[in-house]
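One chain of protein is taken out of this complex; the other chains stay put.
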Amino acid sequence: MYQFTTGRRIEFADTDLSGLVHFSKYFVFMETAEHEMLRSLGVTIHTRYEGFEIGWPRRAVSCEYVSPLRFGDQLEITVQVERKGRTTMTYGFTFEVEGRVAARGRITAICCVLDDPTGLRAIPLPPFIADQLEPAPLEAGDG
Amino acid sequence: MYQFTTGRRIEFADTDLSGLVHFSKYFVFMETAEHEMLRSLGVTIHTRYEGFEIGWPRRAVSCEYVSPLRFGDQLEITVQVERKGRTTMTYGFTFEVEGRVAARGRITAICCVLDDPTGLRAIPLPPFIADQLEPAPLEAGDG
Amino acid sequence: MYQFTTGRRIEFADTDLSGLVHFSKYFVFMETAEHEMLRSLGVTIHTRYEGFEIGWPRRAVSCEYVSPLRFGDQLEITVQVERKGRTTMTYGFTFEVEGRVAARGRITAICCVLDDPTGLRAIPLPPFIADQLEPAPLEAGDG
Partner (left out) sequence: MYQFTTGRRIEFADTDLSGLVHFSKYFVFMETAEHEMLRSLGVTIHTRYEGFEIGWPRRAVSCEYVSPLRFGDQLEITVQVERKGRTTMTYGFTFEVEGRVAARGRITAICCVLDDPTGLRAIPLPPFIADQLEPAPLEAGDG
């Protein structure tokens, strides 16, 4: 799989006093879409693997805000696998409301052992995830 | 100790589109004041004790909202120990802005082992906390 | 209508380091269920009415936590109208996961004009809401 789409409705607690959705919430929306994509493949994001607790701390994230989101908006979020590294996954996200793009984001996550006494330790992507995700094919004109 | 006071300023992300602080945030403010009280006594809220990971899941909480809080308000929060049970602590909270009461809340927390394979398990209050906290004396007229 | 049920799945950002859902999030879940109930009746919670911006600040809220919620849990939330006052609505909430009760909560909201220059001002419930909601009938044994 390289692409997945899910929906969610903007909740009251997602907004701030400007009347718009708070910009930090977009990252929660992205993460939940990422998790839904993995859940659709039968993958649990936070699990035990080879005797360790593994998780996906973020290395870098970004978001561009194109048009504002408001309370009650019905959002469509598309997740795309942009890159599969040795220890990292990079996902791209597009937010749309009624066909217009509201935002675009990106998350690079590192597969890590969380409970190593020496601290977080990056590990090669476990096959049970790596084998199920493929980077999106280049669109015409990308190369 | 039976009472502790701390301050905090309302942040932009604490508000919602009504222009007021979202009502769920008051519980975050209460919890952080509780933790600051314990930290002032040298107590870590989430720790290892007798070989287990212990924490303080909430059994019951409540809040009454008296006057609204807004972005930038400088809040004064008073924590009071209301009751010390066998496995529980009950804290009362008062929120004030410039001398007027904004809200009153209460949290009852249970001391639990978090990593018992059979699930959460309540335990008697560890002495390192119980010995440092005493219920507030009754005010004249309480009894 | 006096009762409404909706679902939601626990997200990663709903949890805290204890591994459980943070207790403040239950209030966000309650509010969103309340709004979904009203949306199902065609009612917008935050709207203009008789020339003013009206909203529903909370007067009092509470929650009892029965069994913990964890990442990925599929939650069923039932909203019940407990009381319809002159200027207030009181809703009761039950959270269930796979048939077991996880929590019970309550919210009393006041219908207010938000943009009166003198501050928040409670007003009688607008008919477009009051006419559509009725308190739940007493269960046998309640009286």
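Per-chain residue numbering starts at 1, and chain names A, B and C are given in the order in which the chains are listed.
Here, a residue touches a chain if its C-beta (ideal position, glycine included) is under 8 Å from a C-beta of that chain, and two chains touch if they have at least 3 such contacts.
Note that this is a predicted model, so its numbers are computed, not measured.
Remark: the absent chain touches shown chains A, B, C in the intact complex. Within the set A:A60, A:V101 or A:A122, the residue that contacts the chain not displayed is A:A60.
Taking the complete complex into account, residues 12-13, 15-20, 22, 24, 70-71 of subunit C touch the chain not shown. Hidden from this view is one chain, which touches subunit A at 17-20, 23-25, 27-28, 31, 46, 55, 57-65, 68, 114, 120.
Interface residues of subunit B with the unshown chain, by the touch rule above, are 11-13, 28, 31-32, 35, 39, 44-46, 71-72.
Just so it is clear, only the chains that are shown with their structure count from here on.
When you average the Cα atoms of each chain and compare centres, the chain farthest from subunit B turns out to be A.
The centroid of the Cα atoms in subunit A and the matching centroid in subunit B are 33 Å apart.
Remark: subunit B and subunit C have CA centroids separated by 23 Å (rounded to whole angstrom). The multi-chain contact residues of subunit A, meaning those touching 2 or more other chains, are 12-13, 71.
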